[in-house]
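Submitted below is the structure of interest, expressed as structure tokens.
Note that this complex is displayed minus one protein chain, with the remaining chains in position.
Entry: chain A
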């Protein structure tokens, strides 16, 4: 069984986001980490590897320095790593990114593709499902649990207040939530091996069945007007009332705030 995990190097937003004067992200001022949802996806793949002996390949698109997250993934236990990097791929939005990654994936033999739900820098949650669309694969998003069952996967898909359990035949794509698991640490020996290993580097020429007009900044329909840090929401108020009382309570609150 072959699993490909798509990972992304992102700025660590834990200590708040830093911006350049022009409003774009100041990536240099922030630590670069493996996107948390992707890391959970990698851990899920490594657990399948522990059980079944599956081969796990990690793939990322980014600047040459994104090599660091690939080495980290190998130090955790991934077998192979591919870095897709090329100047013409820069400035990509989700459409151009998913086109690029799909073009890289067409070169690989896979049963299961795992991506993170979304990256903490862009927060779109679009790239995973778009890759599946490009490749004509079934997709299950928001995975809170992934199990392999013969030639299928059984995924617990998370909703706000419930789970759906879905079964899909492989090959398919699953997007993982960081709540999925607690990713393992690297091992010291794993780090030494990962640093000695070759990372496969692919450029534009290695992408299969993609059109130049769908790549990079030129192929990106999204235009960013303004970027801002997340606005912290208040804690809100939780009330436990029966349905009739709840309606009355809400109406009262709306009136109080002159909403109605």
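The rule we apply is simple: a contact is a pair of C-beta atoms (placed from the backbone, for glycine too) under 8 Å apart; a residue touches a chain by one contact, two chains touch by 3 or more; residues count from 1.
To be clear about the criterion, contacts and distances are computed from a predicted model.
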Choices "N-methylhydantoinase B", "Extracellular solute-binding protein", "Sugar ABC transporter permease" or "Acyl-CoA dehydrogenase" - which one is the UniProt name of the chain not shown:
"Acyl-CoA dehydrogenase"
Which candidate, A:38, A:72 or A:121, sits in contact with the chain we can't see?
A:72
Which of these, A:1, A:144 or A:191, touches the one chain of the complex that we don't see?
A:191
Residues on chain A that touch the omitted chain in the whole complex?
71-72, 75, 184-192, 194-195
